[in-house]
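Inspection log for the structure reproduced underneath, given as structure tokens.
What you see is the complex with one protein chain gone and the rest in place.
What follows is chain A.
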Amino acid sequence: MGNKQTIFTDEQLDAYQDCTFFTRKEILRLHGRYQEMAPNIVPMDYTKDPDVKLPIQLIINMPELKENPFKERIVEAFSEDGDGNLSFNDFVDMFSVLSEMAPRELKAIYAFKIYDFNTDNFICKSDLEKTLNKLTREELTAEEITLVCEKVIEEADMDGDGKLAFADFENMISKAPDFLRYKNCLKNYQMFFFYMFCCSWKDDGLAKC
């Protein structure tokens, strides 16, 4: 009982459940995970909604995000200030959007944000180059990169302005056969997260709620 009381109030948990795709247990686990990253900064007690943010370095060094080539972008896209510092709210938000139950449209919005490196609301050539370099660890030659970027724009750019607007992106990605799966993966990924690293830590507390 005590454990449950000290982290969130019931109203908070209900509110989180309304705002995200998570169950109560998952939210508690997320909190555990969040708290674990910086035990001396993040309080256990979240009933008063403390204003705590974790820097991007901590978040992207989580074992699960570590291997992701777009880790910085993912975190930045979800941070309130755009610099990648995540409050707990942002943290929950991130995983909610990435979750399996989140609809395609919502995911496409955030996927667009992730790939839009310079945050100008368009995926332009430089964004594509960055994406490609991250995906291949800069193992392609400059000509190859240009070729691929040109091809991508040629394929997906509907209005012919040389960059991908959100509509282009959505149109393209919603037709991808792997899109669903790709998004599912995001979910699984995040699920894995709780289970791997939060279980031992929180289980006695969770058992009670």
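The working rule: contacts are C-beta pairs under 8 Å (C-beta built on N, C-alpha and C of every residue); 3 or more make two chains touch, one makes a residue touch a chain; residues count from 1.
In this text, contacts and distances are computed from a predicted model.
Novice: Which one, "Cytochrome c oxidase subunit 4", "Transmembrane channel-like protein", "NADPH:adrenodoxin oxidoreductase, mitochondrial" or "Translation initiation factor eIF2B subunit alpha", is the UniProt name for the chain you do not see?
Specialist: "Transmembrane channel-like protein"
Novice: Looking at the whole complex, which of A:Ile7, A:Val42 or A:Ala156 touches the chain that is not displayed?
Specialist: From the options A:Ile7, A:Val42 or A:Ala156, the contact with the absent chain belongs to A:Ala156.
Novice: Hey, which chain A residues sit against the chain that's not shown?
Specialist: 15-21, 23-26, 63-64, 66-70, 80, 87, 89-90, 92-93, 96-97, 102-103, 105-106, 109-111, 115, 128, 131-132, 135-137, 139-140, 144, 147-148, 151-152, 155-156, 158, 169, 171-173, 175-182, 185-186, 188-189, 191-193, 195-196, 199
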